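Would you mind keeping the following structure in view while I ask a few things?
Shown here: the complex without one of its protein chains, the others still in place.
For chain A:
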Amino acid sequence: MPEQTESAPLLELSKCEQIFRTKRGDVRAVAGVDLEVRPGKVLCLVGESGCGKTTTARAAAGLTRPTAGWVRYKGEDVNTMDSASRQAFREAVQYIHQDPYASLNPVRTVYSTVTAGLRRHKLVKTRTEARAKAAELLELVDLTPAESYLDKYPHQLSGGQRQRVAIARALAMGPQVLIADESTSMLDVSIRVSLLNTLGRLRDDLDVGFLFITHDLAVAKYFAWDGEIAVMYLGEIVEQGPTPQIINDPQHPYTKALISAVCEPDPRLAREKKTVRLRSSEIPSLTALPSGCTFHPRCPLFEPGLCDASAPPLSLINGDARRLACHVVARDHGPARAGAN
């Protein structure tokens, strides 16, 4: 295969920070994150509940304004761009909500939801054309026969069906970037794969770039194989790199724990597998973050005096392919390891 030249990122987050001011104090949900989404590539964001994935995704979609840092679309800051560019950004970057119950308007039919954008921008001329377009979109997400769904309301659909309506709506405007927040996690296995394969075709054939959020490392491996995985913990990226390297050769103890926690659909492998035991299963509160490396109270590699003293920087390892934030691994394996296996 010829070496692919890297295309410029469509969407870029740099030093992106989101602090929520609450009665219990400031909540630093996202603490200075750098991420890039390129055309036809997947950047997969993984991590436990509450680590800041949705907050990051919402900032990336321009739905919230980060308290510090930038979100750029094709090089332009989305929070200061003029209204024409902002309109283009809104159409090109679509966010698929984590909770399909919250994201669909209960008094709109599926037809109305899916074609709202098209009708608003006069991209369909007649009702017949709009219905045909809606049917096409529903078929794309395996809601078939499409005619039987067009006139249904959200309360008449299952969770999985609603999720697919939300995806069909996001596809209507021909997006260049899809931000999919746990879009497949509540679906049955067969429907999930069918959707992942549909999204995969958009990625491969139409060069759509993805910010894909999941807590399932096996799904991340499947969907982001040619892309990257970024592992998030308490608002920070702790490890990032090409998917095969992260999955087959994780370096951060937190990444190792996440990967080894997956239930392997193979009885022998599942039985032989060694799982990483954490020192604690409690996730610290964002209002009382541990000192130094915020993972230290749970980390099996914790060394007093080192890990609780200062925060490990996210540094390049393995040439410039990977980034890692761990004092102990960086010390024991050297900052620049030669090729991973």
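Methods note: contacts are C-beta pairs under 8 Å (C-beta built on N, C-alpha and C of every residue); 3 or more make two chains touch, one makes a residue touch a chain; residues count from 1.
Everything that follows uses one rule, which is that contacts and distances are computed from a predicted model.
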Worksheet entry | Among "Phenylalanine--tRNA ligase beta subunit", "Dipeptide/oligopeptide/nickel ABC transporter ATP-binding protein", "Phospholipid/glycerol acyltransferase domain-containing protein" or "Acetolactate synthase", the UniProt name of the subunit that does not appear here | "Dipeptide/oligopeptide/nickel ABC transporter ATP-binding protein"
Fill in: Absent-chain contact - pick from A:R58, A:R72 or A:R192
A:R192
Worksheet item: Which residue among A:A218, A:L289, A:L306 or A:A321 touches the omitted chain?
Response: A:A218
Worksheet item: Any idea which of A:G75, A:P106 or A:P265 touches the chain not displayed?
Response: A:P265
Worksheet, complete the sentence: Per the touch rule stated above, chain A touches the missing chain via residues 48-49, 142, 158, 160, 188-194, 196-197, 215-219, 221-222, 225, 244, 247-248, 257-270, 273, 275, 278, 281-282
